[in-house]
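Of the protein chains in this complex, all but one are displayed in their positions.
Up next, chain A:
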Amino acid sequence: MIIGEPAHLPDGPDRGGPAQPLLSVRDLVKHFPVKGKGLFGKGAVVRAVDGVSFDIRKGETLGVVGESGCGKSTTARLLMHLIKADSGEMVFDGEKVGADLDLTAYRRQVQMVFQDSYASLNPRLTIEESIAYGPQVHGVSAAKARAKAHDLLARVGLEPGRFAGRYPHELSGGQRQRINIARALALEPRLVILDEAVSALDKSVEAQVLNLLQDLKDEFGLTYVFISHDLNVVKFIVDRVMVMYLGKVAEIGEGPAVFGAPRHPYTAALLASMPKMDPDARSAEAPLTGDPPNPINPPSGCRFHTRCALAEPVCSVQEPPLAAMEGLQEAACLMALPGSGHSRAPAPVEAAA
């Protein structure tokens, strides 16, 4: 695709058909070098994302959850190509990103909304200019881009006549996040990455923005990656969910399956840590002790074994692979892996991997 063509031409979406994942991620790795001679000496790296593979299906909302340092935001930035992966590949609707599909064309189809609604808008541009900026870079005429911006403002519930000429500081947090969403949609992307996009909003405004996101998804046929630390919101909005721990995928599967019957002890602990809404059934003890370990020096074997109540010696030696199981979910836990040597593991039935 050549720059100069209008971005909103139908560029033949859905090349591979509905069964082809919109984005396939394989063995994504990103290590950040640690500067200076710290406690860990030279050459230490933060293993932010350490071999992550997953598919994003067409039209779904994939949730990504985990504690701070689990790599969820780094994964988002890698998906967006804001930072370069050390290794791994991404296939967007059948085309390898960076090879078959150049980055300009890829970025037009993948957009992102960040947590900080103010920091992600240029304070010197009016709302209209901010939204029209992307399409103009991609070759749309100024007049068309402006008309499009007005149209999008109306779609996200902000009257164009009142808001188009305002600057970011003249808006509330909820309004600014609507602008960020409108801007993300200006290039008619197929995939939108929402990185804690509602986390900074007040609860009464959060509900409005969640409704808006659902409406836009239906209207524009979008696919979402929804990253959040708030499991209640994730449970409500996602179709599938991926749980990350220290740069690895701990569990992935259909939302109701993972939330209803988690197969990884970390997922279970994360769910049990959410504040209860019943004054007569408050939490009596914390499901996990301590903070997440440092991703500079992750534990050997299963990375969760240092905090896992069910860990056995084998867990510190053998790293569990992500194993498929009944119920449309996969978990990386030796207890779910037949014949792994963990006493709670199912007996090996056949020579199934």
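Everything below uses one rule, namely that contacts are C-beta pairs under 8 Å (C-beta built on N, C-alpha and C of every residue); 3 or more make two chains touch, one makes a residue touch a chain; residues count from 1.
Heads up, the rule we're going with is that contacts and distances are computed from a predicted model.
Trainee: Just by its UniProt name, which of "Fumarate hydratase subunit alpha", "ABC transporter ATP-binding protein", "Zn-ribbon domain-containing OB-fold protein" or "succinate dehydrogenase" is the chain not shown in this complex?
Mentor: Going by UniProt, the chain not displayed is called "ABC transporter ATP-binding protein".
Trainee: Taking the entire complex into account, which one of A:A145, A:L231, A:A332 or A:A345 touches the absent chain?
Mentor: A:L231
Trainee: So one chain is hidden, and I want to know which residue out of A:N122, A:S141 or A:N211 touches that hidden chain in the complete assembly.
Mentor: A:N211
Trainee: Among A:E67, A:E89, A:D116 or A:E312, exactly one should touch the missing chain; which is it?
Mentor: Of these options, the touching residue for the absent chain is A:E67.
Trainee: Determine and list the chain A residues touching the chain excluded from the picture.
Mentor: On the side of chain A, residues 67-68, 172-175, 202-208, 210-211, 214, 229, 231-233, 235-238, 255-256, 269-270, 273-280, 282-283, 285-292 touch the unshown chain.
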